[in-house]
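Just below is one structure, and these are the notes that go with it.
As you look at this complex, bear in mind that one protein chain is not there, while each of the others sits in place.
Per-chain residue numbering starts at 1, and chain names A, B and C are given in the order in which the chains are listed.
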Amino acid sequence: MSGASPREHLICTVADLLQGCRTIAVGASSPIPAAAAMLHRARAAVSGRPPVRISILGSVRHNFFTNGSAELFDSAAQGRIDAFFLGGGQIDGQGNINLVGTAPYPRSPLRWPGSFGSSFLYFMVPKVILFREDHDPRVLVDRVDFISAPGTSEPHVARPGGPHALVTGKALFRFDRDAGRFELSGLHPGHDLEAVRAATGFGFRHAPVPPVTPAPDAESLSLLRGPVRDTLAESYPGFAAQLQSA
Amino acid sequence: MSGASPREHLICTVADLLQGCRTIAVGASSPIPAAAAMLHRARAAVSGRPPVRISILGSVRHNFFTNGSAELFDSAAQGRIDAFFLGGGQIDGQGNINLVGTAPYPRSPLRWPGSFGSSFLYFMVPKVILFREDHDPRVLVDRVDFISAPGTSEPHVARPGGPHALVTGKALFRFDRDAGRFELSGLHPGHDLEAVRAATGFGFRHAPVPPVTPAPDAESLSLLRGPVRDTLAESYPGFAAQLQSA
Amino acid sequence: MSAAVPGLMTPGAMASEVHSGMRLALPVDYAGVPMALMPHLVAGGARDLDLVCVPTGGLQPDILIGAGRVRSVETSAMTLGEAGGAPCFRRAVAAGDIAVRDATCPAIHAGLMAAQKGVPFMAIRGLIGSDVLRHRPDWKVIQNPLSEVADPIVVVPPIRPDVALFHCPVADRDGNVLIGRRRELASMAYASRHTFVTVERVIDGSLFDNEQTAAGTLPALYVTGVAVAERGAWPYGLGGEYEADTAALRDYAAAARTPRGFDAWLERFVADGGMP
Partner (left out) sequence: MSAAVPGLMTPGAMASEVHSGMRLALPVDYAGVPMALMPHLVAGGARDLDLVCVPTGGLQPDILIGAGRVRSVETSAMTLGEAGGAPCFRRAVAAGDIAVRDATCPAIHAGLMAAQKGVPFMAIRGLIGSDVLRHRPDWKVIQNPLSEVADPIVVVPPIRPDVALFHCPVADRDGNVLIGRRRELASMAYASRHTFVTVERVIDGSLFDNEQTAAGTLPALYVTGVAVAERGAWPYGLGGEYEADTAALRDYAAAARTPRGFDAWLERFVADGGMP
């Protein structure tokens, strides 16, 4: 089997973060997180672990909800959703995310769609994985212009969930909830610390020589190129077609 | 057409109270209120007035709700239910109702089923009709032992609804919300004021010579004995069969 | 096929998931009462149960009360419908054997909704001036925080049962169950830690295969276990499947008028496995 493409590597990196998750929700236009969740589910199935459920929001086929668009938020509040993905126009070093727009608010010169459910789910879902493929100092900023949802909260604020990790096209960061900061836990193959530092608008802790994020094993690649891609193609045909080459 | 039986008279008395009502909810085991609502609907249909909707709670056939047993309460809170019926183990002169039991609470020597939705609907539905066929001083008391729902509320308490009338096998009372008291507005044929006074545990205002409640007109009787009885028979077969004779 | 259904178990195994001291949510008479679990529940050892009737109760809680398994009941009403009052409940109330938390239907729905939404309280209109409210120290009247003028309103806490039990027509191979219009069953499941569902049958397809059944489906996400129990609501009926057996309900009402009569009825009921 040929080596993993950068996208395949990224998918496997995200899938590894889902370890132990039984129920995962994915946004409608998030093919890489969706692929990662499907790979996680496929790996659980072949190794006989308990079944994994995935809901792709806005999808009819991959949507196990029956109580309208409120049900995702309700089930998250009930503690039934183990992992969710969020992106953001800006993400800062304290884990704050901005899905609304650049300053000044409200007349943002650059306006993004809006906060969606982030102001709630970021508090409620135990493992929120921030995913943003382009790793860029305009995205990864020191301080977001608008807080759609804060990275941490004061201790008396009810908050079972929060950021768990940040995955970009260049690196993997873990979020340290006590410190309220990101820590670099791996560079993807072909990326080096200095370039990542230059591309990141916030400071972060890191080992002197950061490890490389693990390459997908043969089984993961074979699942990804077989059943996962087939399932993926139902919802994201274009993405599935270019998966291996990208 | 032969004259109205006492039950038919009662049904027509209740139907008259529903004038102007477009949406009516009826409890599951309330055949007389159900018959009255059906008669009201049939009269609206023949006279070309806007259609009347009836929901019989717990019925599959005569139930237009699709959001479980909460929907009646929600739609009442939305102002969509014009009339509802309540009974009660005790009803007092201030319009308080007791569906729970005799004193002392909680170890009631005589325990009734419970308040059901009365503690809410009595506040929310504009026209609540109290219906209790047996007119008895143990039922119509001076002061209820337990208030499932009060007859009136202080002005700052949100209360769009409340008691409108009390119908028994002997008489019809209107509830005066400003005075917080019942007023006798009619005796059913064959009943006199003194007997009603003796059978009523609370004092009430009345005309020196109270009127007799109007007898059903021919059209009402014919609707009642035709289409209404047929519809009624689907939900209350025993009641429908004995309607005319009772 | 059925072996692959997630969470498929026997009614007996299901009943054994109910432990002493648990808070149990039970459905209203017409919504699918899981009567087939009753012989197993009564034969099992669970005691000191706190029942929540959604929003009213009948035969099922009455039997559990008569069998001495109940510590408290939260309900808006307790009745056998046409068959009359609930005899064991009445006796237990008069004797002070159980704590009754008298409620009103929409307050039970509000408590479940608070649990569903993950909020620590839910507001509800009405109730002010009632003895229902006066006897509920867990409910509170507050000033509407968004109003400048006096506007008192009741808030109730979430109802979070340990276990919800109910009966449905169908489960599918993935453990989804068909509730149809009976959405209070979904409310119970959303609010409860575990939900166990008895069903008339398990189908080989998925209830999500067409949008019409999907609309009436409670997803497996909320279903801890499924057990097959044909005519499992008897003597209650099940919408679209069979009618209530009113004679059997009347038999119960007559028998349970005395503790001895109830005991004899229960013994026969358990011996018959809860079947007609």
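The rule is simple: contacts are C-beta pairs under 8 Å (C-beta built on N, C-alpha and C of every residue); 3 or more make two chains touch, one makes a residue touch a chain.
What you are looking at is a predicted structure, and each value in this text was computed from that prediction instead of being measured.
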Touch assignment to the omitted chain, from A:A35, A:L130 or A:A149, lands on A:A149
Which listed residue, A:M124, A:L140, A:V167 or A:A199, touches the chain dropped from view?
A:M124
Where C:G129, C:P161 or C:G216 are the choices, the one touching the absent chain is C:G216
Applying the definition given at the start, please give the residues of chain C touching the unseen chain.
110, 113-114, 117-125, 138, 140, 142, 144-147, 151, 153, 155, 157, 179-181, 211-216, 239-240
For review purposes, identify every residue of chain A that touches the missing chain, sorted by number.
28-29, 58, 60, 65-70, 73, 77, 99-101, 105-109, 111-124, 146-150, 153-154, 156-158
Under the stated touch rule, tell me which residues of chain B contact the chain that is not displayed.
23, 51, 53, 60, 64-67, 74-80, 124
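In the analysis below, only the chains that are shown with their structure count from here on.
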Report back the single chain whose CA centre is most distant from the CA centre of chain C.
A
Per the C-alpha centroid definition, the whole-Å distance linking chain A and chain C comes out as 39
Approximate Å spacing (C-alpha centroids) for the pair chain B, chain C
29
In chain B, the residues touching two or more other chains are none
Considering chain C alone, which of its residues make contact with at least two other chains?
186
